[in-house]
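Only a single protein chain was left out; the remaining protein chains are all shown in position.
This part shows subunit A:
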């Protein structure tokens, strides 16, 4: 009998693609012969918009990249401008950045974890992680006034100090969150159906991970110990005691599992940072109109999805000449096509979910 492959468009309007993302699948029965990711549906031209804004005015746009962890996006950009201008950030501001950054990381990993459970077919897990993410959003709302697009970082520090009501809230959260992680482990990780669907599926070898420049939990899932916070500590990360969880098989399960372990470590960092939180100013002395000297600077941070970098070129005017963002989701997506080959359609969803992309960041 003569058979032929056929083409299936997965997305851009499909809940499993986590946003407006399309994969063109060439299928032999249910098996993927070729997968071609088509990003770009959410392109807003943030890099171009930045050229028509002052340096400070770019910050709200960075929120709109990885809106699951807006604080971390702010951070990458302000770090680059601070590097360009040689601004020394006050210590208290650095600690505040670490605290809100790690809380953001937890919020982002909560979505990744819950949405992944939903992708595999267990929507209950999704509701549990969202319940706890609300607590984080409440805290970040107390601090910055917004729940997702914070615009809280400023070049040279942060916008406002912690309000008094934040401290009891975060204390309560630190106390209860480990038991929440246990709940996810019990509800999702330990579930046999979930394990069968994810273990040994979509294996990324360490060599491929490095060759494709993958980063974040996707890289560490393959057992490569590279976390910016440890490898090249920025800000005050060298002062905290935490571990970098690693996977051993590089499969979907490892990538998923690492995120839960990372949340536990992030919580440790928040706890330590709150203990060590020094007194002092939260803003460096910066001029009202920022005019960095002509030149360029590149700064990187470890965001929840991987290495987030910002490259800023200045021509000495109050507006950036060129801004470029290295978005980890986009680069991690580069391997998706190869990764899906040979797997069934249902596995494509499992693989895509395990990479944890957010389209705001992929398309920028």
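Quick notes on this one:
The working rule: a residue touches a chain if its C-beta (ideal position, glycine included) is under 8 Å from a C-beta of that chain, and two chains touch if they have at least 3 such contacts; residues count from 1.
Going forward, contacts and distances are computed from a predicted model.
Missing from the rendering is one chain, named in UniProt as "NADH-ubiquinone oxidoreductase chain I" (options: "Catalase-related peroxidase", "Peptide/nickel transport system ATP-binding protein", "Rieske domain-containing protein" or "NADH-ubiquinone oxidoreductase chain I"). Across A:129, A:144 or A:314, the single residue that touches the chain missing here is A:144.
Only one of A:22, A:113 or A:191 touches the chain withheld from this view, namely A:191. Within the entire complex, the positions of subunit A that touch the omitted partner chain are 53, 56-61, 63, 124, 131, 138, 141-146, 149, 151, 159-160, 163, 165, 183, 186-188, 190-195.
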